[in-house]
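One protein chain is absent from this view; the other protein chains keep their places.
Each chain gets a letter, A, B and C, in the order it is written, and its residues are counted from 1.
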Amino acid sequence: MSGLESLYQELILDHAKNRRGFGLADPGAHSATVHQRNPVCGDEITLRVDVDGGRVASVSWEGAGCSISQASASMLVALLDEDGGDDGMPTADAETLIAKFREALRSRGQIPLDEETFGDAAALSGVSKYTARVKCAMLAWVALEEGLRQA
Amino acid sequence: MSGLESLYQELILDHAKNRRGFGLADPGAHSATVHQRNPVCGDEITLRVDVDGGRVASVSWEGAGCSISQASASMLVALLDEDGGDDGMPTADAETLIAKFREALRSRGQIPLDEETFGDAAALSGVSKYTARVKCAMLAWVALEEGLRQA
Amino acid sequence: MTLPFDVAAVRAEFPILGTEIDGRPLVYLDSAATSQKPRQVLDAERDFLETANAAVHRGAHFLAAEATELFEDARAAVADFVGGTPEQLVWTSGATAGLNLVAGSLGYAGRLREGDEIVVTEAEHHANLIPWQELAARTGARLRHIPVHDDGTLDMAAAEGLIGERTKVVAFPHVSNVLGIVNPVAELVALARSVGALTVLDACQSAPHLRLDLPASGVDLAVFSGHKIFGPYAIGGLWGRDEVLDALPPFTTGGSMITTVTLEKAEFLPPPQRFEAGTQPVSQAIALAAAVRWFGALDRDAAHAHEAALERRLREGLRSIDGIRLLGDTDAADRVALQAFDVEGVHAHDVGQFLDSRGVAVRVGHHCAQPLHRRFGLTASVRASAAIHTTEDEVDTFLDAVSGVRGFFGVTA
Partner (left out) sequence: MTLPFDVAAVRAEFPILGTEIDGRPLVYLDSAATSQKPRQVLDAERDFLETANAAVHRGAHFLAAEATELFEDARAAVADFVGGTPEQLVWTSGATAGLNLVAGSLGYAGRLREGDEIVVTEAEHHANLIPWQELAARTGARLRHIPVHDDGTLDMAAAEGLIGERTKVVAFPHVSNVLGIVNPVAELVALARSVGALTVLDACQSAPHLRLDLPASGVDLAVFSGHKIFGPYAIGGLWGRDEVLDALPPFTTGGSMITTVTLEKAEFLPPPQRFEAGTQPVSQAIALAAAVRWFGALDRDAAHAHEAALERRLREGLRSIDGIRLLGDTDAADRVALQAFDVEGVHAHDVGQFLDSRGVAVRVGHHCAQPLHRRFGLTASVRASAAIHTTEDEVDTFLDAVSGVRGFFGVTA
């Protein structure tokens, strides 16, 4: 069961249970609210991003889905919080992160996610071997990408 | 080429060239005119039958199609002429003939057509081995069957 | 007394059942999604393509005649499998295509108007729901539905109230692909007949399990998919009563379904050809005939007893595991060996992944039945579905794996 355990690392199950950023914040002055859905499995997310002076001021979300999709959303919020500091991460940096995340997840296990860059989300590396689950892990990230475009 | 020669016997090619009953007669008092078509190959026939006192008084036809369909119509007219005598064949006998003809043609070579009963049309025995051609040979006979029903 | 069913002999015909997943034998419990295909079916299609392939109904040449015969023999075999005649059996590309054909043709025929009603059930697969929604939207007809009780059975009292003078069509599944319950066909037909409504049966999930006699069932039209009855993809059947098919105009048009065509206008052949525009799924028809011949030649009573035992083991086994909620858990109706369920605290997708790591293939998601899931307060469920080749050991492997799910995901009672 090593495949399964690398997919569902402790950290993932923890995030899926204790979801960072869960519960939509009140909309700010420059916020966008995005709804994303995985038509294959029905996972859903509503994500709200607040942009302030070219920085990601806050991200909050609601949604239902498998532990991968829930953990991934939670880890994304944690990453933005930790790397963004008090002012929030520059939107350009967030966009780069999302692109790298996508690239790694689509790499079928070829490109690992490093902890330095992705924090807890690096635990999602195992997902890239399960092509059917890549969309679950991407859901929140795609929602943020779309939100940054709109905000 | 024995298969081909048994299918296209001299007699068949003769009938296909010199078609008995070709050219529609004027409609009689109790006549029916029937149009039949083979959608697969486009063979067509218009057949007119005149019934008088429970007998087939006359049959005439027009149409275009392969030599099998043309010969078969011609042979049918010849058979009715010869077996019917001056008064024409009783319609019940004609119906029986048609049924037997159908049975033989659908028999995949199992039931031959005897000359005694079918006259020149017995030469069509070979058709029953060519399932794709059975409809060609049946065309005029089906038209007559329908005509007898209507007249 | 029936002999015990020889499941080992049956399994030997399915090459894919020998697959190993991560060193564990594959336990394929996803037959309701698509069935695996026995060697007979694969061989029949390949033999045809290697020795007799040609366009049917069109050529005078040897191969064409051979192909045409095999193709029409196949129609007769598949028609016979559902109790019908060859003239009543229309080839489609699958059940979805068959249902769209019926709904689309009724629309083109102007058979529905504003104020008319179409009745379906709450347990519909999307294939037997959306085409009716679209037809309703195009014609102004109203789409209504028979609700489902908590135990998964249809609310027949409600059905009686719903089916009335305005009802023009009653469409329902023989067996829902989520609930596994055999619906009361005779009662629904009686209700529909009493008001002169057309009945349309979705037989997708009954055909792989029950003996069908569609003419005797009283329904007017019925559909099924080849790939769910051990046959190929891309083929299915629409069965209809002679007079019902006869009254329907074509839904799609093209070659091989016409008599005379001018640049202005076309005249159409009688059924079934009227509904079969274009080159037909020839090799698939021949393979599907091989499937139903193979399946039909099994001892069906013994096979049915085998499946009934699987069904009980599956349902009772799941019931005895903590935190499992069954969809359609009833002893009050016949069932097929198919069970959907929810694992409290674990998302269906995660359950499926866990089972996969044990070699067990199940289906997770809404199974194309979102309204039914919503009715049970879910967006997704896990579904295990057996076929004639499933063993009791496989069911046990599955149950054992399910028992481990909540522990693995750290959900405590």
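Operating definition for what follows: a contact is a pair of C-beta atoms (placed from the backbone, for glycine too) under 8 Å apart; a residue touches a chain by one contact, two chains touch by 3 or more.
Please read all numbers here as calculations on a predicted model, not as lab measurements.
Among C:G115, C:G161 or C:G255, only C:G255 touches the chain that is left out of the view. One of C:A216, C:L263 or C:A297 touches the chain omitted from the figure, and that residue is C:L263.
Taking the complete complex into account, C:I235 is the one of C:I235, C:V292 or C:L318 that touches the chain left out. What chain B contributes to its contact with the hidden chain is residues 1, 3-4, 7-8, 13, 17, 40-44, 64-68, 130, 133, 136.
By the touch definition given at the top, chain A reaches the unshown chain through residues 37, 39-41, 130-133. In the full complex, chain C makes contact with the omitted chain through residues 15-16, 19, 21-22, 26, 28, 30, 33-34, 36-37, 42, 46, 49-51, 53-55, 58-64, 93-97, 99-100, 104, 108, 122, 125-127, 129-131, 133-134, 138, 143, 145, 225, 227, 232-235, 252-256, 258, 260-266, 277-284, 349, 352-353, 355-356, 360-365, 368, 370-371, 374.
Just so we're on the same page, only the chains that are shown with their structure count from here on.
Inter-chain centre distance (chain A to chain B, centres taken as mean C-alpha positions): 79 Å.
With centres set at the average Cα position, the gap from chain B to chain C is 46 Å. As a whole-number value, the distance joining the C-alpha centres of chain A and chain C reads 39 Å.
Of all residues in chain B, none touches two or more other chains.
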